[in-house]
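This is the structure, below, for whatever I ask next.
One protein chain omitted, others in place.
Presenting chain A:
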Amino acid sequence: MTSAHALSEAGSSPPPGHDRVIDVRDLRMRYRTQDVLKGVGFTARRGEVVVLLGPNGAGKTTTIEVLEGFRMRSAGDVSVLGTDPARGDERWRARLGIVLQSWRDHGKWRVRELLAHLGSYYAPYSTDLVRRPWDADELIAAVGLTGQADKRIGTLSGGQRRRFDVAVGIVGRPELLFLDEPTAGLDPEARNEFHGLVRGLADENTTVLLTTHDLAEAEKLADRILILAGGRIVADGPAEELSRQASAEATVRWTRDGRPFEESTPEPTRFVRRLFEEHGDAIGGLEVRRASLEDTYLTMVRELEAGSVPEERAAAHAFGEEAR
């Protein structure tokens, strides 16, 4: 973090009794004849970083846009900061931050100029607990754009532009921040800086919901990972739990008389011992691999998309139920 100081002031004491910042139940979305979301449900608590993971077209953006109040849902109960987004007023909107992927908007504006302008819309919603908006210069320092403060936005590099997008998203000191694939197109260094920025916000009690299809990113940032595939949440749990569960099954590969074999097993050690007891020297090219989170994720998504998994098994993938 370039400026831990600035971020530490972002902290807003949450009003008591509103711990559940997002509550989604049986969210359904239908476009013409196609069901995009078939009963999505999850919650997010204050200060939590929830990562919505899923393949392209899984409905991540649709889900997040319903929560932002930008899209009407077909069915289901949704509560964001205690309000139904479909009926959220501007006072409610002032408590949200949305990081949009800018393209070439406001190209003639200078960085400080636009941040100060957009921030000023939040001034009527300032309270003793949450001072809005964030001071433009402090915010610029927090996202590491001090050198570019007087530059036209159209001249920023991709990474700078994305950091600027984050700055716009948090200029109103939101209680809840939405980021839809925020690191797409960022180089590793910029990505790393961005991760620090998000963690810093969460440390100060901002709830963060972000979508990505980058597993490493999800693992690094998330307090909880939700996997959205086939229009449903197929996994919901803390990142460590998901990784642990994911690595429970190992893949054993070997050759026997020159022919390749492969087997998945939760107990690779015993499996390999039996293999040698049965076939002895005929076994060659032995390889034991613990499945990574990525392997599990890919298998899960592939199976779901192929429709080869019956509903019950899809449900069985869901764990961390106690988190709900």
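In this text, contacts are C-beta pairs under 8 Å (C-beta built on N, C-alpha and C of every residue); 3 or more make two chains touch, one makes a residue touch a chain; residues count from 1.
The rule is simple: contacts and distances are computed from a predicted model.
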item: Complex member absent from the view - protein name from UniProt, among "Sodium:proton antiporter", "ABC transporter permease", "Imidazole glycerol phosphate synthase subunit HisH" or "Carbon monoxide dehydrogenase small subunit"; value: "ABC transporter permease"
item: Residue of A:V24, A:L37 or A:I98 in touch with the missing chain, whole complex considered; value: A:I98
item: Touching residues on chain A - with respect to the absent chain; value: 61-62, 65, 68, 70-71, 90-91, 93-94, 96, 98, 100-106, 108-109, 113, 117-118, 120-125, 168-169, 172, 180
